[in-house]
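A protein chain is absent from this complex, but the other protein chains hold their places.
Chains here go by letter, A and B, matching the order in which they are written, and residues are numbered from 1 within each.
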Amino acid sequence: MDALLLQIMNGLDKGSAYALIALGLTLIFGTLGVVNFAHGALFMIGAFCAVTMQKILTLSATTYDPLKLDFLGNPAMIKTPYVNTWFSEDFGALLIDWSVPLSILLAIPVMIGLGFIMERGLIKHFYKRPHADQILVTFGLAIVLQEIIKYFYGANPIPMPAPEMFKGSIDFGMMIGFDANQVIYPAWRLVYFLFSTVVIAAVFAFLQFTTFGMVVRAGMADRETVGLLGIDIDKRFTLMFGIAAAVAGLAGVMYTPINSPNYHMGMDFLVLSFVVVVVGGMGSLPGAVLAGFALGVLQSFASMNEVKSLLPGIDQVIIYLVAIVILLTRPRGLMGRKGVMEE
Amino acid sequence: MSTSNFTRRGVLKTGAIAGAGLATPTFFTAGSASAFTNDPTGSSVTFGFNVPQTGPYADEGMDELRAFELAVEHLNGEGDGGMLNTFSSNALGGNGILGKKVAFVTGDTQTKSDAARASAQSMIQKDGAIMISGGSSSGVAVAVQGLCQEAGVIFMAGLTHSNDTTGKDRKRNGFRHFFNAYMSAAALAPVLKKEYGADRKAYHLTADYTWGWTQQASIAAATEAVGWQTVNNVLTPLADTDFSAYIAPVLNSGADVLVLNHYGGNMVNSLTQAVQFGLRDKMVNGKQFEIVVPLYSELMAKGAGKNIGGILGSTNWSWKLQDEGTKAFVKSFGTKYGFPPSNAAHTCYVQTLLYADAAARAGSFNPCAIVEALEGFEFDGLGNGKTLYRADDHQCFKDVLVQKGNAEAANEYELLEIVEVTPVDQVTYASDHPMFAGGELGECNAGA
Partner (left out) sequence: MFGLNSKDTRAFLLIATLAMLAPILLNPFPTGSALAQFNAGYPDLMQRFVIFGIFAIGFNILFGLTGYLSFGHAAFLGVGSYSAVWMFKLLSMNVVPALILSVIVAALFSVFIGFVSLRRSGIYFSILTLAFAQMSFNLAYSVFTPITNGETGLQVYNSDPQYLMAEGDPTVTHFFGLEMRETFTLQLGGWSFDFAAGYYMCAFLLLAAFYLSVRIFRSPFGLTLRAIKSNQQRVNYTGLNARPYTLAAFVISGMYAGLAGGLLACMDPLAGAERMQWTASGEVVLMTILGGAGTLIGPVLGAGFIKYFENIFSKINDTVLHQWFAFMPDGLENVIVTIVHPFIGKGWNLTLGLMFMAVVIFLPGGLVEGGQRIGKLFSKRTPSDAASTADRPTE
């Protein structure tokens, strides 16, 4: 039971990353009708916002200590982060410790800006083109974005520690009535899960309860009519693209302590998140979220020793198998609308 | 109609000429006219450095490339000469090899066996490379080694750690300086026993491909020999980035050691996540829970950051060694690039020197002469102490380092600390050891 509970938690955690990326993909598809293969790259760029933030915070003044020698026998270089000198030593260290959550502040404007540029500069010209062209051009963009990141940050993964207070693990089982030491879970993963739920809830609330969101939803349902009402739906859709990019970016920022960011992490997630979107049903926001969590949990179950000993290698293919089965039995995915993407 | 006929006949004619060419070898230039493939006729000799320049191992490839460039400089008498000054063989004089200046071409393996072979082919067929070196995975090493055997050039393996490279896939034209999974295990097991005791229960997570399996089999056998139990071995998909589902069951499995048979990004993520799960803070069976990473590399240590604190693993070499060879190499590498070399860089540098030296001693670039010069060659002064290139399987035998991660490191180059230098006798095995059986070197191939 405790083993199952642990795997459910693992699955929800994995699933929350899938759900966040899939949510953004669906927002873009639902509003603009564009299949964005560069969405994984946006996730990756979010993660590198955190790396950049860490780099900025640890920008250091260098002094040389003649008493200590480096490996070549020259005076050793001592680096003191500027934040330590500007603020107090303690506060500087605290800032650096909290660099991942702080990166959210950097990631939101950067991602929204990037989303704007992408939509106005590139995607806009592809509304009238076939979906295949959209896939292709965004696929090309994904390659370009990841190569740019590789050029500046190298190919090696970069360690991004979580803040000290979330570094360890929590005996989660004890909180819900298990014996001690039965269900122990990393604190940061719980934070990630909570964070994702908040972001997902915020997106839904924004669409559901604000006038802006209402117009966007109306536009998703019938773009022309909304346009005829004299509402500049394009501008709102552009903003939605920015929001979708920000959601992917935030997913990336907060994921860095779990998965040391590298330049190809976007591609690793892209295939999976597309499977998620398709399983959930193209264009359905609840479908994307539901499928994200469901596939995460399924994948975790498939990784259990008991399952693997019955079906060796099942953990390698489970996601794809599920996608195939769902698509064949429910043509539009779990919650897809009729007529979407079936030209 | 007539045009197309003409083309076809033209080709038939070419074929006929090619057939006639068989009988009269003088028609062949790059091929049969010389005694072996790519016989250097000009004033220079070309090496092919085939390293990953794109893909996840690109940084490792860049470090290898730096070492290659340095080696070529030293061979040509530029720079401070590095390990040429400490090398026990004096055949090289810093004026190229056999009076020829050393030139090189580079290629991108992409860490894919296909791409690596294509790139090696182009170096052999187009650039006239007489020797291929480099690489950062065993799949690539085995694939390129096979190609070099067929083409009749020498392959000096870079970073490849699988037993198979000099085991079941060994080739007469291929040589490996780097250590292997068996040696890692043999070096680690006594240290593990000393540090963690003989009564331990180990849980293995293993990357689900050839290297992972050989690594797991080696370390399981070696630790069981010192009294450890192997509780479980779980195979993890290569493409996975989240290992939580594999790590979570470890806690309640009764194991008190986790062995991560992972490399590269896999290792960085599995280690980071295992530490996050609090494994290292736990007491199991009355003992502190420990994590072991059989194969360490500097770049992975950098990727995992402070998470590697206190974790044991093995490496081929370390820039912190204090012998003359190491000091000379670190000095010239550090002066040129500003940071110390990785053990991948070291093995590539040494392989280049060893090849050059063998050619100089043999007095020829003929692969068969070089094979003869390298087989059973004993040398010193290249950073690993006394080393033997065993004739039976073309594997180098030398001391192996056991290193421990240091979370308090002042910078990213200090993350690993030498715990023990396991002497060569402890890691030596018979060339027909079951883990290496099934291969044969075959005949040396000098090509057309």
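Just so it is clear, a contact is a pair of C-beta atoms (placed from the backbone, for glycine too) under 8 Å apart; a residue touches a chain by one contact, two chains touch by 3 or more.
Note that the structure is predicted; figures quoted are calculated from it, not measured.
K.L.:
Quick check: which displayed chains does the absent chain contact?
P.N.:
Looking at the entire complex, the absent chain's contacts are A, B.
K.L.:
Please pick, from B:Pro56, B:Gly96, B:Gly139 or B:Pro249, the residue that touches the omitted chain in the full complex.
P.N.:
B:Gly139
K.L.:
For the chain not shown, which residue from B:Val45, B:Met131 or B:Leu147 touches it across the whole complex?
P.N.:
The missing chain is touched by B:Leu147.
K.L.:
Tell me which residue among B:Leu98, B:Leu238, B:Leu388 or B:Ala409 touches the hidden chain in the full complex.
P.N.:
Here the residue in touch with the unshown chain is B:Leu238.
K.L.:
From the list A:Ile148, A:Ile170 or A:Ala218, which touches the chain that is not on show?
P.N.:
Answer from the full complex: A:Ile148 touches the omitted chain.
K.L.:
Can you list, in ascending order, the chain B residues touching the missing chain?
P.N.:
1, 3-4, 7, 10-11, 14-15, 17-18, 21-22, 27-31, 53-54, 58, 62, 105-108, 112-115, 117-119, 121-122, 125-127, 137-139, 142-143, 146-147, 150, 164, 169, 208-211, 235, 237-239, 438, 440, 442
K.L.:
For chain A, which residues touch the unseen chain?
P.N.:
Looking at chain A, the ones touching the missing chain are residues 35, 122, 125, 129-133, 135-137, 139-141, 143-144, 147-148, 151, 267, 271, 274-275, 278, 282, 312-313, 316-317, 319-321, 323-324, 327-328, 331, 341-343.
Keep this in mind: only the chains that are shown with their structure count from here on.
K.L.:
Indicate the whole-number Å distance between the mean C-alpha point of chain A and the mean C-alpha point of chain B.
P.N.:
36
K.L.:
If we count contacts the way the header does, which residues on chain B are in touch with chain A in the complex?
P.N.:
54-60, 208, 232, 234-237, 239-242, 244-246, 248-249, 251-252, 265, 268-269, 272-273, 276-278, 281-282, 299, 302-307, 319, 330-331, 334-335, 340, 413
K.L.:
Could you pull out which chain A residues touch chain B in their complex?
P.N.:
Within the complex, chain A contacts chain B at residues 2-3, 6-7, 10-11, 13-14, 71-72, 150, 154-159, 161-162, 167-169, 181-182, 184-186, 188-189, 257-260, 262, 264-265, 268, 299-300, 303-305, 308, 312-313, 315-316.
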